[in-house]
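The complex appears here without one of its protein chains, the remainder shown in place.
Chains here go by letter, A, B and C, matching the order in which they are written, and residues are numbered from 1 within each.
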Amino acid sequence: MHIENGKVLQHIPIGAGYKVLTLELPVIAAAARPGQFIHLRIASLPDAVLRRPFSIYRVEGGTLSILYKAVGRGTEAMQPLASGEILSVLGPLGNGFPLPLPAGRTPVLVAGGYGVAPLYYLARKLQTKGVLFVGGAKAADVLLEDEFRALGWDVEIATEDGSRGVKGLVTVPLDAWIKTGRTESALECFACGPNGLMKALGHRAVEGGFKAWLSLDRHMGCGVGACLACVQKVRIDGEDTLVRVCKEGPVFEARDVIWED
Amino acid sequence: MHIENGKVLQHIPIGAGYKVLTLELPVIAAAARPGQFIHLRIASLPDAVLRRPFSIYRVEGGTLSILYKAVGRGTEAMQPLASGEILSVLGPLGNGFPLPLPAGRTPVLVAGGYGVAPLYYLARKLQTKGVLFVGGAKAADVLLEDEFRALGWDVEIATEDGSRGVKGLVTVPLDAWIKTGRTESALECFACGPNGLMKALGHRAVEGGFKAWLSLDRHMGCGVGACLACVQKVRIDGEDTLVRVCKEGPVFEARDVIWED
Amino acid sequence: MHPKLDINLAGIRMKNPVMVASGTFGYGPEYSGLVDLNKLGAIVVKGISLQPWGGNRTPRLVEVPGGLINAIGLQNPGVEGFCEKYMPFLRKHDLAVIVNIWGKTVEDYAEVAARFSDVEGVHALEVNISCPNLKAGGSAFGTNLEATARVVSAVRARTRLPIIPKLAPNVSDIGAFARICVENGADALSLINSFPAMAINVETRRPVLANVTGGLSGPGIHPIAVKLVYEAAKAVKVPLIAIGGITSAKEALEFIIAGATAVAVGTANFTEPQTALRVVDGIADYLKRHALPSVDALIGSVRL
Partner (left out) sequence: MHPKLDINLAGIRMKNPVMVASGTFGYGPEYSGLVDLNKLGAIVVKGISLQPWGGNRTPRLVEVPGGLINAIGLQNPGVEGFCEKYMPFLRKHDLAVIVNIWGKTVEDYAEVAARFSDVEGVHALEVNISCPNLKAGGSAFGTNLEATARVVSAVRARTRLPIIPKLAPNVSDIGAFARICVENGADALSLINSFPAMAINVETRRPVLANVTGGLSGPGIHPIAVKLVYEAAKAVKVPLIAIGGITSAKEALEFIIAGATAVAVGTANFTEPQTALRVVDGIADYLKRHALPSVDALIGSVRL
């Protein structure tokens, strides 16, 4: 874990309201693993007492990129960020996805919203190619399709309005795909997205008997395990305990997670 | 009194740490008089609940300029202001210097620090030319000398380190000048600067029996007479009363002002 | 459909629930060049005492992160001076006029209240028992249940006008103060006044304010005020006027949802004089968006 001042190198819109922000962060980049996140201090919001957490999307040389969307005060204030500006970054934080993938397993990635970001980083690190299930409200909301295909991955798409791929949630093509003669034991699922999707997927994994790793999104304070703002109830060897999403997470195995609402 | 959004047209350093900020403010500019001020909302300091007061330095066509120096949070935050940025401005506020100048009077201006700003605006409006007494710590701190000379005014300078003009405070050359055969009744003094200078000048005017108008600097809240933060004790026809520097001022006649400390 | 913005506050009809808070909007004329008073629900004028009062020495105000600290010290022209100088102006406008009153003794309060009883154009009295800037009186009354009861009942006995005690924030059990005010005849309650606070210039090691301490107001106190309004709403049935850190419709709506019938904008008047007008518009928009027929439908509608 480090604090590093990162110079903005690039800040480019990639459609559907999302932007990719690339920072020069040699120290943090060198330590990063897929599924980890950074905690960003938004300089243009000096009165904000909390940093903002973002998954690591890309790491190249000494640079680190995140993929984000404006949803409130902080992310709005990030919009005008220009090359050369300096941001204080805390990271890399949390535990990433478990690597390496056990031999003979097909990786299945399931993404909603910004969830494609950590999963793309994961896909680049995985030896085995697999399939990405990605959803969105409409065609334009489907992110990073070309990037995943460029890595040689299959991409299965679902849109709520049916304007692209299957109509409905991403779980629709996923269910179909799993049913068509997969041996559950032969696949391992990695997912990141809205809590609703993580929950739905979690239940499928438990019932369907396949391994699934979920990256959870919780409001955070410190990001390092000190404030206990981000806790999640899990069952570990039969015992319920509260774990910190920022520290023991954000990635948890589906069968351990206890969904309270 | 108006609220107007002013576009920044120019923002240029003029030495000694001072900058001139020029805003497009047709409505306020049209109503402005020498000695009045504006109350500026500093957009880059969104959490600041108070505006900042600045004397009007120049008015040309639909534009208004102030002359200021960074002394704290707000004026520091103003430093990067660039052309095209928009600022919310309240003004013109307060009563200006009394005009016109009674016939046969010689105008004597006494300035310290930013005080040259409202006095320059006044000099441009005065029919009669006169003399400016301006002081500073060192030669470089003497502001607007050329501008005043260009108007055909005499400029008497004092610097604390003697690097320019008389050594000492601006009151030194002023006293000398008054002593050299002036009929006090023939001169009228207008002053703006640090409270110490205003007080010193006020006493001279009362003792020396010449008319002097002092522009006072008090911390302000509303700027319009509503909060009573900026009060000054004055004696008007024998009675002590509290007046509001933002509303009844900032300009007061020296003999009315009661100096408490 | 146009939502109903008007409210009935203890018998005072107001065209909307948005007022300007005592001490932050003068007596009316000061901001009238920038704000159409006829668009406000009410104005609460700067605190008035029996005799003219000079207030504290300067500096009286200092900006701090999240707000400002003031120690004006209740300077005012007294009942007579106020009625002469400002009531004719206020009567010409279409808004409720609420006079904020204070005194150094219980008798002072009662006497001021009596004087205003028959002043045409005065709609209600806000009884300031919570000014942090008075040695005697002020919050000395508002933080003591028994003293609060004495002030409120004494004022009640001397006026037919609706009376609105203004509560201090620096108490442990706001509900108890709300109840004792109502038991002693309060028609409504205002909360909150500014918080006792202090700023020190570390270079000179002197207090920044001439009065040493003052009252903290502004955005930073809003979440505390919401909690206090929520507690007071559970304790009493009379209408509440919520005050503290409003800068936009959002904070005003939080107050109403927490249980307030009306709101007052204070410090934000200095930042943006037209804040109160924007709050009115913002509340109207919100009611439309949420298909709510009236402000009443929103009062205390917090879902637990």
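Throughout what follows, contacts are C-beta pairs under 8 Å (C-beta built on N, C-alpha and C of every residue); 3 or more make two chains touch, one makes a residue touch a chain.
Everything numeric in this text was worked out from a predicted model, so none of it was measured.
Novice: Sort by label and list the shown chains the missing chain touches.
Specialist: A, C
Novice: Of A:L90, A:L109, A:A123 or A:V234, which residue touches the hidden chain?
Specialist: A:L90
Novice: Specify the residue from the set C:R13, C:K85 or C:K227 that touches the hidden chain.
Specialist: Of these options, the touching residue for the absent chain is C:K227.
Novice: Tell me where the left-out chain touches chain C, residue by residue.
Specialist: So the residues of chain C touching the missing chain come out as 64-67, 69, 139, 143-144, 168, 170-173, 195-200, 202, 204-207, 212-213, 216, 219-224, 226-227, 230, 245, 250, 253-254, 257-258, 286, 301-304.
Novice: So which bits of chain A touch the chain we can't see?
Specialist: So the residues of chain A touching the unseen chain are 1-3, 41, 47-51, 88, 90, 218-232, 242, 247, 260.
Methods note: only the chains that are shown with their structure count from here on.
Novice: Quick check on the contact network: minimum steps from chain A to chain C?
Specialist: 2
Novice: Using each chain's Cα centroid, which is most distant from the centroid of chain B?
Specialist: Chain A.
Novice: Round to the nearest whole Å and give the separation of the Cα centres of chain A and chain C.
Specialist: 48
Novice: Taking each chain's centre as the mean position of its Cα atoms, how many Å separate chain B from chain C?
Specialist: Inter-chain centre distance comes to 36 Å.
Novice: Between chain A and chain B, tell me the centre distance in angstrom, where each centre is the average of that chain's C-alpha atoms.
Specialist: Chain centres of chain A and chain B, defined by C-alpha means, are spaced 58 Å apart.
Novice: Can you pull out the residues of chain B that are in contact with at least two other chains?
Specialist: Where chain B meets two or more other chains at a single residue, that happens at 47.
Novice: Mind pulling the chain C residues that touch 2 or more other chains?
Specialist: Those would be 65-66.
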